Structures are given as structure tokens and as C-alpha cells.
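Okay, here's the structure, questions in a sec.
Missing here is one protein chain; the remaining ones are kept as they sit in the complex.
Moving on, here comes subunit A:
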Amino acid sequence: MRVFNIIQSSLRTYRVKRYVFQSQLECYSRHATSIWRNKWQHYRALPTGVTKLGSEQFIIKNTMATTDHLTPEINLRLMTPQCKLYHCKFDDTSGVSDPYWAFYWPGGQVLTRFLLDNPSYVIGKNILDVGSGCGATAIACIKLGANNVLANDIDPVAEKAIHLNAELNGVSIETSTENMIGKVDTEFDTIILGDMFYDESFTKQVTDWLLKLLSLKRKMIMIGDPGRVFLNQLPIRKHLHQLEKYRLTEQCKFENHGFNDAAVWTIK
């Protein structure tokens, strides 16, 4: 009986503690959720091939310029905790295309950091950034003096975000939304990918392509990744050579549970 009481009372304390926390959170997120729904509905209601004005305004309204990441020399419009949509919940995002461009993922952060610290990988090179997202890595390459940079992302909203971020950093950038995965007749000598290995089947598709590219032509391939499990389960793992490893920022860890660091690899 005594034990039972202790269990009951500890559970009660727990419930009360959680309740206070949860109700604060909910009060905030209920508000955020309804806003999110409206915005997304508005976003989805736009005619296909989203008008330039529509998605650009959406990005501007729902992101904030920030340098709270591993490459503060590049200013980026991202969805930060100060932005309302950051706090929406599960069901609110299902069914619409998720704003991957609104975050600077750990793999992209360390890859960009590495290139900024080692410009010889970039200067004079023809670089393809696959899955560019917010465009940070491609922007860094332009600033460092690459010969030619293409920021590629199949999401048309990401394409807009890349242009906005380039403008914010005083550069202009070439973009494309073509799906290049599987294409082997590419003139780029350097292919970079930040955080593209978060989905099991997609990881297989991308890594098979990279290995094929490698076997056909001498290409420099660099990837940034926090060590997501699929990379270690596929044939590519035998070809990965680590160039550098970095600790993630607190904010980045908060956005990527389970990871404290991320690394840059080349594929050989």
C-alpha cells in the first residue's frame, strides 16, 4: 500500500509538472497551429508553379535572417524558434510538401564549414550542389571563387529560397529544379551533397548513383552527414573517407535529436 502511494504521488507530481509545461506549450502552439494551417492552405491554394510573388512572400514572412549556425559568415533566411510556424505539430505538416529549405541541416552545415576552411576544394572548380535546400553550401562556393556553381533542388520553393539567400549575401546564383539523380553525363567535376541521407530508399538511390559516377569518371564527391544509419548499411560505406568532423551548435542539436556532431566525407 505504501509503495502504491509513492507511485501514485510521484505520478501525480509528474502529471502536474508536465501539465503546467504542456499547457504553456499548448497555449502557444494552438495559436501557432491555426496560423500554420491558414498559411499552408494559402500556400497550397496557389496555382501550380507557385507565382513568384507567392512563395517569395511566404518565405520572407516565415523566416528570419540568422547566423546561428556553423558558418556565421553566411547570413541565411531560416525558420527559427522565433518564427511561429516553427512550433507547429505533426498533423499540421502532413500532406503538404515540407519546408526543407527553411532549415540548415547538420550535413550542410559541416560541409559548408569544411569548404570555407579549405578553399582549395572549391577555387576554379565546376560544382554541383545536389539538394541545395537553403542554398548555403552553393553560396559559400560562389563566394570562395568557384568557376561555376549550380544549386540544384527539386523543390521549386527551395529554388526561391536559394535566390533570396544569395541576394542576402550579395551574390547571384544559378539554380535548377531538374532531378539529376541517376544522370551520369554531367560536366561538373565536383559534386557536393549536404544531408541527403535521411530516407532509406532515397539514400540507396543517391549512393548507387554516386558510386556509378565514380566508376565512370574521375569526379570529386563530397558529402556532409551526421551519421544517419542508412549510410552505414549500404555498399557506399566502404568508399567513405572522413575529411573532418565538427561538433554541432546547440540549436542544430535541438533540431536533430540523437546527433552531437557531423562529418564531411569524400567518396573514393
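Operating definition for what follows: contacts are C-beta pairs under 8 Å (C-beta built on N, C-alpha and C of every residue); 3 or more make two chains touch, one makes a residue touch a chain; residues count from 1.
What we mean here is this: contacts and distances are computed from a predicted model.
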| item | value |
| --- | --- |
| Name per UniProt, for the chain absent here [options: "Electron transfer flavoprotein subunit beta", "GPI-anchor transamidase subunit S", "Large ribosomal subunit protein uL11m" or "Protein phosphatase 1 regulatory subunit 19"] | "Electron transfer flavoprotein subunit beta" |
| Option from A:D155, A:D225 or A:E255 whose C-beta touches the chain left out | A:E255 |
| Residues of subunit A in contact with the chain not shown | 2-3, 6-7, 10-11, 13-15, 18-19, 22, 25, 79, 81, 85-90, 93-94, 98-100, 103, 105, 198-200, 202, 229, 253-260 |
